[in-house]
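Of the protein chains in this complex, all but one are displayed in their positions.
On to chain A.
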């Protein structure tokens, strides 16, 4: 028996069963969410910065007025969630690129997950519990539909 003969697996030995399509869906999601974000973000920028009174019109009243309408609540919620999932998934890719040691990778992934959860939960809460007419605030800073002072 020659000691130097390399042991080769039989060419058609059974391979690991079907691999999950996780990376495939992640790849498709990056492109789909990117395309959606393009529309969402540019409409967002246009309505906030260009249309109406432009940049100078942005104040508490402007934001409060927007979030009083369900359309903009849903719009901003979509931006928040899509950008956060897209961004977090992109960072996951970068962590997988650079973190070679398991410990480093798990630590960074953990930090990423925490940051993701905090921003998404906080942002979602703000969008839905935002009070456009805080009592006691000067009326000239509030949106026009706030009646009682």
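Simple rule for what comes next: contacts are C-beta pairs under 8 Å (C-beta built on N, C-alpha and C of every residue); 3 or more make two chains touch, one makes a residue touch a chain; residues count from 1.
Convention: contacts and distances are computed from a predicted model.
Asker: For the complex's missing chain, which UniProt name, "succinate dehydrogenase", "NADH-quinone oxidoreductase", "NADP-reducing hydrogenase subunit HndA" or "Lipoprotein"?
Answerer: Per the UniProt record, that chain is "succinate dehydrogenase".
Asker: Among A:26, A:47 or A:124, which one touches the chain that has been omitted from the display?
Answerer: Only one listed residue reaches the unshown chain, and that is A:26.
Asker: If the missing chain were put back, which residues of chain A would it touch?
Answerer: With respect to the unshown chain, the touching residues of chain A are 11-12, 15, 18-19, 21-24, 26-28, 96-98, 100.
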